[in-house]
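Excluded from the complex is one protein chain; the other protein chains are retained at their positions.
Moving on, here comes chain A:
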Amino acid sequence: MTTYTATVTVRLKQGVLDPEAETTKRALERLGFELDALRFTERYEVDLDAADADEAADRADDMAERLLANPTIHDYEVEVAEA
C-alpha cells in the first residue's frame, strides 16, 4: 500500500450562475482591480492508502460522485500524487 493525496477540484458547470463569484468580482473592481471574470473552485485534498494510483483515483472519483460534487451543477476533476 502507498499513501496518496487525491486532489478533487469541484467547480460550477459552465453557464451556472455563481452569485458569490460575481459579488467578489465587483468587490475587486471597487478596489480598483481590472479583471474580466472570476471563478470559484472548491478543492479537497484527500489522503488515502491504496494499492496504486488508479485505485486511489477511483476512490476519490467515487467520493466526488457521491458527496463532494452535486452533478446537477458541478463538474469535478481528480488528480492523484504520492503523499
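Just so we're on the same page, a contact is a pair of C-beta atoms (placed from the backbone, for glycine too) under 8 Å apart; a residue touches a chain by one contact, two chains touch by 3 or more; residues count from 1.
The rule is short, and it goes like this: contacts and distances are computed from a predicted model.
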**Q.** Name per UniProt, for the chain absent here [options: "Inner-membrane translocator", "Glycerol-3-phosphate dehydrogenase subunit GlpB", "Phosphoribosylformylglycinamidine synthase subunit PurQ" or "N-methylhydantoinase A"]
**A.** "Phosphoribosylformylglycinamidine synthase subunit PurQ"
Q: With the missing chain put back, which residues of chain A would touch it? List them for me.
A: 16-20, 22-23, 66-68, 70, 72-73
